[in-house]
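What you see is the complex with one protein chain gone and the rest in place.
Just so it is clear, A and B label the chains in written order, and each chain counts residues from 1 on its own.
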């Protein structure tokens, strides 16, 4: 699209400085992590036996396919959900949103419960026809299935927000013109969504590229492994730190390429806010297609999650609820998740408002790159680097566990937050930049009077995302000595490691319920708060 | 806000001062272990209670995410480590741990221990063991395989779940098991197993869940795994398949670090760990066999478990020198 003339953009030196400082700080942190590992590598590592090119090729293929499929599925689902109104729609949307933030292993086992060799589908087929198809849940197909369920649902949620925000007048004109379903998609929907696609695609690519437990669980063997596995092995088994840093840099270089391509594309203005136009349903084949897509989507996406809920309501539930450790872990999760979400919000606003304030292509890339790059750093390298950094600072690892988890989770959620808040912030500046300039609003007024009220729902969505995400990943404190620091996901994994599958299933179900509640409640709540603040 | 923060800070500071003041009265023994060992339901809390009752000290568990994690942490910390001991390495990584030169000799007499093989290690003290084995559901699999070759000969739709030797201890154990039993034929065995391998997971827990969910027909685990289901779930249908070529064991060990200022206390802990009192805690918390003969004190669920006739082993030097090659060989064979 056409570059915005810089004269439209309000001058915001402070936003630029904030975003630059943050981008530098994140880049510095990544550099420090790698440097600390290099410094700890005492001798030159053993010759790495890893066939990097093979791994890179396989990983890139898998991640590329995941990205394309997830975007297509996400588009189709968002399109269907935008058009259809039915009882329980909000719940379906919340369920879709929760897929990406639920710990990947939980979703993967949910998928197996439905699609596995001994899953519902195979058992139903066995009972009805006396024959069961080959399970699609293993091999490259299985990896793609799991990734698309996780990431396609996320894409659908983000794209649906863009569709729901289309200006009512636009819809009135379109409906009055009697646009066909195809024309409507091309003229109204596509322009509203396409600005979001590059950033979304990049995130999905990175997630798939660095995916580890799911790839091993469903991959069926070493043929489908990712570079991340080799890095884990170099750090943990071989203790070949030089080799690990070398592999990590390779992974980061590939990911950086993808991020750069994605951030070079200027997002298209997509108006924020909600649409309250009258219902405009498509007719004929489109409606049938939408109903079909939604049915398939619900089977594919919701059933695995529903199966997690059903499994969790078994015998383990009462026992888990009766444990003091459970409530303690729940409290820890709440404050860790809540704090991480707030930190993520501040970081995301600083970076996104700064990026929206510049017109040039290069500054935009530079401001965004470090935030996304963090996703590309292998988890095991991060955990090692943070451990060494904390020790270098003279802190006891056990004392530093909570702040490190909060920082790590915030940085991990940051790309998602940027993908959620970035496009609407850009849209506001582009559409109302002239007005803001002519009124002489300062940055503070611009935020509180214009951006914040319009962003309420997006901020809620972002907070829900960051909150739930932060419940999930504890890999960064693997070495910290954290037997007293227990969150719900950690408690779940520990239960799994001690034969206690029923307890683990109950915790997984409770986590999922909490996630769905967060996704249903937070966007609604923040829309209310943001609008109330204007009265 | 500000006043809340400063009050909170004051409370925390005061709390820390009190804790450190109390702590100075008696010595603290810091033990690194893996998180399952220190968990509420693991042996950690009871061992702490038992040892503190006799040592006049404080025992402090510090749990990393895995046993190899504890070793890596100590290696990274070097002489500045807080750890006095590590509990939870096994004989497959003991060789590598030894080459770090960080461990002191324990000086204990281990002659009275009841292990599948005699133990004469100067640095590492065993505290529990079990053999690696494949689990099966006895109500759906009437005739379990009696060897790797039996397993290979089963129809291809009989699937096993195993673990990656690069990320999970049992995965490494299986690799060494095949090598110890078949030597140069190991590659052939792996190629034969390939069609049966449903998947190679990162952790033991993921494989085991696949087995419990009915996704995999057999899973790589321990001969003691059935005891959990008998004791906690009253279910005796899950059994370990015994192989004629013998089984490779996992022997979990503890070691004292040279850098520890509490050498005597640490040795006292090792003595306690191998005493009948402490060993009685291990079976139903860590689900492994004790290393002393508990006689009637052993839970009947354990006493009734079938045991392999033959225990396999590999020279430590070979493991240190060749495990990377063996892993590469295995990965290539099942790729």
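Throughout what follows, a residue touches a chain if its C-beta (ideal position, glycine included) is under 8 Å from a C-beta of that chain, and two chains touch if they have at least 3 such contacts.
Everything below uses one rule, namely that contacts and distances are computed from a predicted model.
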Practice problem: If you had to name the missing chain as UniProt does, which of "Putative spermidine/putrescine transport system permease protein", "Ferredoxin-NADP reductase", "ATP-binding cassette domain-containing protein" or "proton-translocating NAD(P)(+) transhydrogenase" would it be? | Solution: "ATP-binding cassette domain-containing protein"
Exercise. List the shown chains that the missing chain touches in the full complex.
Key: A
Quiz item: In the full complex, which of A:172, A:319 or A:528 touches the chain missing from this view?
Solution: A:172
Quiz item: From the list A:64, A:191 or A:338, which touches the chain that is not on show?
Solution: A:191
Quiz item: Looking at the whole complex, which of A:89, A:183, A:319 or A:361 touches the chain that is not displayed?
Solution: A:183
Quiz prompt | Sites on chain A contacted by the missing partner chain, in the whole complex | solution = 2, 167, 169-170, 172-173, 175-180, 183, 187-188, 191, 277-278, 280
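The criterion applied here is as follows: only the chains that are shown with their structure count from here on.
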Practice problem: Averaging only over C-alpha atoms, locate the centres of chain A and chain B and give their separation in whole Å. | Solution: 35
Quiz item: In the complex formed with chain B, which residues of chain A make contact?
Solution: 40, 46, 49, 105, 109, 112-113, 116-118, 138, 212-213, 216-223, 229, 232-233, 235-239, 325, 384, 387-388, 391, 396, 398, 478-483, 493-494, 496-501
Quiz item: Taking the complex as given, what residues does chain B use to touch chain A?
Solution: 32, 35-36, 38-42, 44, 61-66, 68-69, 72-73, 75-77, 82, 159, 164-167, 172, 194, 197-206, 208-210, 212-215, 225, 228-229, 232, 287, 324, 327-328, 331, 334-335
